[in-house]
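This report concerns only the one structure given below.
Only one protein chain is missing; all other protein chains are in place.
Naming follows writing order (A, B and C), and every chain is counted from residue 1.
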Amino acid sequence: MIQFSDITSWIHETLSGLLSPGLTFLAELVLAGVAVLAMVLVFVVIFVYMERKVAGFMQLRYGPNRVGIWGSLQVIADVFKLLLKESFAPDSVDKLLFNLAPYLVLAVSFMALAPISWAPGLQMWDTNIGVLFISAVSSIGVIGILMAGWSSNNKYSLIGAMRSGAQIVSYELSAGLSILAVVAMCGSLSVHDIIQSQADGWWIFKGHLPIIFSFVVYVIASTAECNRAPFDLAEAESELTAGYHTEYSGMGFGIFYLTEYINMLVVAMVASTVFLGGWLPFHIYGFEAFNHVMNFIPSWIWFFGKIFFIIFLIMWFRWTFPRLRIDQLLKLEWKYLLPLSIVNLVIVAFITIMGWHF
Amino acid sequence: MKTVLRYLQEVALAFRSLWSGLRLTLYFFTHPRKEIITEQYPENRTTSINIPERFAGEVVLTHDENNEHKCTACTLCEMACPNGTIKIISAQVETEDGKKKKVLDKWVYNLGMCTFCAQCIDACPQNAITMKNSFELSVYNRSDLIKTLNKPGSKLKEKS
Amino acid sequence: MNREELKSYLESNFSNCQVSETFDFPLLIVPKEELLSVAGKLKNSSETLFDFLFCETAVDRNPNLEVVYHLTSTTFRHDMEMKVILEDRENPEVESVYSLWQAADLFEDEIYDMFGIRFANHPNLRRIMLGDEWQGFPLRKDYKDDVNIVTL
Partner (left out) sequence: MENQDISLPLEEQTEEFVVNIGPQHPSTHGVLRLEATLDGETIKDILPHLGYIHRGIEKMTESLGYKQSIYLTSRMDYLSAHINNQACSLAVEKALQVEVPERAKAIRIIMAELQRLTSHELWWGSCAMDIGAVTPFFLGFRDRERILEIFEANTGNRLTMNYITPGGVMQDVLPSFVSDLKTLLVKVKGYLAEYDTLITGNIIFQRRLQGVGVLPKEMAISLGCTGPTARASGVSCDVRKYHPYDGYEKLEFKEILNDGCDSWARYLVRMEEMRESIYIIEQLLDNLPEGEYRAKMKGVIKLPAGEYYQRVETARGELGVYIVSDGTNKPYRMKFRTPCYSNLAAVKPINVGAKIGDLMASMATIDLVIPDIDR
């Protein structure tokens, strides 16, 4: 079977044969960037379609079913519509910040994709602080949201942005702490090492109750970080019409929409990497035949399958639950999730020191 | 200890309440054939669409097979209409025995103004008009909404 | 109290008001100056306890204007109607009953908007439906529409 590492090393060798080392590096950068961009856009298109279908089926309707087979081309049509629309800026906005904000948000969410390991050997940047980098970078996005809300010169936008700021700053903590639990167990921040440490079983299975708890906390906190319902206070369409992107139209709005799905992708990737073994197959200790069958399924299917599972969870929440109020939201974080996460981390540290995990 | 227990019980109850909701939406998600209720309108217009007999679509002046209607041009429907949808234009004709008589010339019906309240049908002493259950009433031109309901050449049905 | 009892109660207790009846309720016609004292008595007297103003409106009996109050009691479940007749058509003004029944706030705004009756001591009298730039008071009988949409 062809390994992704073979492909990457083949590209590297071919390019080195043709170009000088500096140019090779540049060419590889461009290639990797384009590849990730294309990959992510394909993912987002699938996610948007999936979201609409999931929402439709849960709400007793079909969802899009007119453009293409089962409405599969609806998203493409919508992207074209957004591209063709005028990106309109009202008179009273701060033009520079208003136009900059969507791109800042987009850039930040792309940065968070850098240390992700897509498949064996297919990783852009295997840094030793990978997980830390992702959680650090993904919280910069809130600056873009605040910029959008402030520069729009609209009261709804401002309230939405302020809510979003309060929310992301708070939930960043418990998301970080729940990842830290796994980091404490495997002893490395590198994405590659975390995946390798799960070769004999995913952390969610071999980490006892504390890691399961961390997983639950992480899913809750990351839903909040993505501004998805039931934590979609920044948009809260029944209160603030559309929150921080009320004034955006055309592709400006399109980019915010895109970013929401990229953020979901990042969150799902981190969750599947840290808790569900990344691209590693599902193994049961002792059942060699079963494990062999599992090994036969390609690694990218495993990875994408886990991503889609997490994404489905997040969508399922969105189309079932009512929204929280802002004070309840902050109370949930500061009074429940954060203290429990800290206690959990202490327990995890204790287990790790005693060597009780598998 | 008791408070901790009660606290944990509360948390468990909270999760259970959330889970029961999730289970319902999951049920909807996994049983699309049974649960989806969307009407696929343009496709089902000849098959499964259900328009009740009494559905108030538009007013029609019933004509029988001899192209005769029952309207005597008494204008009660015109008076009963709350928003001036109906205009009865009558003509004076001379009958064979020399008497002047009012007959219907044009029964003008402005569909664009009609609210389908059926008061005209209620007011008609001859039962000349009824509601038809047609529902695809849109036209491209607003003037097409103003209809003349009596068919050309039709005449009053003689009382037998 | 049933209707007859209420009527005789009103007759015996409010001597300077006129008592009659409509199809549904006993009717008390109150002089404009005594509105607040009579209404206050009706609300607070332990025999009547009219604590619920369920409707307040006006009627233009050209040339007089009438303000009509419909009262009920959540304790005794008897109803009555109270009327104030305003003879000044140019500058009609009557005391607001907001201090007794807060429901009067919106009702009186609407009456002012539609009939031009001013209510003294109303907390926020404004043209609630039509907006400040509207000329005239539409529900008065002498109001002339440019276009009457009904008889068009």
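Observations on the model:
Operating definition for what follows: a contact is a pair of C-beta atoms (placed from the backbone, for glycine too) under 8 Å apart; a residue touches a chain by one contact, two chains touch by 3 or more.
The structure displayed is predicted, hence computed values, not measured ones.
Taking every chain of the complex into account, the absent chain touches A, B, C.
One of A:I262, A:L276 or A:L324 touches the chain omitted from the figure, and that residue is A:L324. Touching the missing chain, out of A:N65, A:T241 or A:T352, is residue A:T241.
Checked against the full complex, the one of B:Q9, B:N44 or B:T115 touching the unshown chain is B:T115. Mapped onto chain B, contacts with the missing chain fall at residues 13-14, 17-18, 20-21, 23-25, 28, 37, 50, 52-56, 76, 80, 82, 115-119, 122-123, 131. Seen across the whole complex, the unshown chain contacts chain C at 22-25, 51-55, 57, 59-60, 68, 70, 74, 77, 81, 101-103, 105-107, 110, 114, 124, 128-131, 138-139, 148-151.
By the touch criterion stated above, the residues of chain A touching the omitted chain are 55, 58-61, 155-156, 159, 163, 229-230, 232-233, 236-241, 319-328.
Everything that follows uses one rule, which is that only the chains that are shown with their structure count from here on.
Centroid analysis (C-alpha atoms only) places C farthest from chain A. Mean C-alpha position of chain B lies 42 Å from that of chain C. Shared interface positions of chain B, defined as residues touching 2 or more other chains, are absent. Of all residues in chain A, only 54, 57-62, 316-317, 319-321 touch chain B in the complex they form. Residues 18, 21-22, 24-26, 28-29, 32, 35-38 of chain B are the ones that touch chain A when the two sit in their complex.
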